[in-house]
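Before anything else, here's the structure in question.
Note that one protein chain is taken out, while the other chains of the complex remain in position.
Right after this comes chain A.
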C-alpha cells in the first residue's frame, strides 16, 4: 500500500499535465519576485478567475479533439458571442430572468452544436471547415440581433460572476466543478470510454458496436454548450456582451488542450492539464506584462512557450 502510494507520487512528473502546472508555478513566482511578494493573493485570484473561462471552453474543445485527427471546433468564439448577446438582450437587466437567460444561452449552444454536427454528418464537410463556415453564420446572427448595443447584465448576476466564496472566485468554483464532472464523464463513464475509443480507432469502435455517430454528435453539442455557457458567464462578468468577446478564445481553447498534455492525434486526454494550461496562458501574459514587455514580445514569448512545451512533452514518448 505505502509502496504503491510512493510510486504514485514519484510518477507525478511523468504525468502529461505536470509540465503545465510546473510552468504556471514558475511564471507565478517570477511575477511575484518582481513585486517582492506583494499582490500575490490578487494575482492568484485574477489567474483563477480568468483561467476559468479558458478552462471551460478548453474542456469542450478537449472532448472534440479527443475524437481524433481533423476534429476541432472553430465555432467556439462565435457561439460564445451569440449566447452572450442573445441572453443579455433577453434578460435586459431583469433579475428574475437570470435563470431563463441561462436556459436560453444553453439552448443556443445545443442548437449551434447540432447545426455543426449536421454539416459534418449530412454534408460530409470536414469539421474544421464546417465549424468555421457555421461560425460566420453565428457571428452575423449576433451582429444582427444585437445591433451593437451594450446591455448590462442583471445586477445580481454581475455580482455573482465577480464575487467569491471564502476567497475562491465563484467562477473558479464553477470551472472546477465542470472539470470534475468532465473527468468523471471521460474516465469513469461509458460515454467517455466511447469518445476515447472513437479517437483511437474509429473503425474498431464502430465494429465493436459503439454508436459512433451518436458519440460524435453529443461531443460537438457538448463543446458548443460549454462555449455558450462561458459566453453567458463572460458577458455577465465583463458588464455586457461585445461582438469580439470570443475572438481570443479560438487559439486559447486549442492551446490549453495541447499544453495540458492531451494528444492532438486524439484518443488520449486528461482533464487536470486543461486547468494547468489555462492558468499558464494567463500567468505567462501577466508575468511578461509586469516585466514591462510590450505586446510584440509578449506574443513572441507566448508562441515560443507553446512550442517549447509541446516539444518537451512529446519527448516523453507521448506522441504517435
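Criterion: contacts are C-beta pairs under 8 Å (C-beta built on N, C-alpha and C of every residue); 3 or more make two chains touch, one makes a residue touch a chain; residues count from 1.
Keep in mind that, in the parts below, contacts and distances are computed from a predicted model.
K.L.:
Consult the UniProt record of the chain that does not appear here and report its protein name from "Potassium-transporting ATPase KdpC subunit", "Probable sugar ABC transporter, permease protein", "Cytochrome b" or "Peptide/nickel transport system substrate-binding protein".
P.N.:
In UniProt, the chain that is not shown appears as "Probable sugar ABC transporter, permease protein".
K.L.:
Would you mind spotting which of A:46, A:114, A:132 or A:242 touches the chain that isn't drawn?
P.N.:
Looking across A:46, A:114, A:132 or A:242, the contact with the absent chain belongs to A:132.
K.L.:
Among A:91, A:119 or A:233, which one touches the chain that has been omitted from the display?
P.N.:
Checking the options A:91, A:119 or A:233, the one contacting the hidden chain is A:119.
K.L.:
Which one touches the absent chain: A:94, A:184, A:207 or A:304?
P.N.:
Hidden-chain contact among the options goes to A:304.
K.L.:
Considering the whole complex, not just the chains shown, which residues of chain A touch the missing one?
P.N.:
Interface with the chain not displayed, on the chain A side: 68-70, 72, 74, 119, 123-126, 128-130, 132-137, 139-141, 143-144, 202-203, 251, 254-255, 258, 264-265, 294-307, 310-311, 314-315, 319-320.
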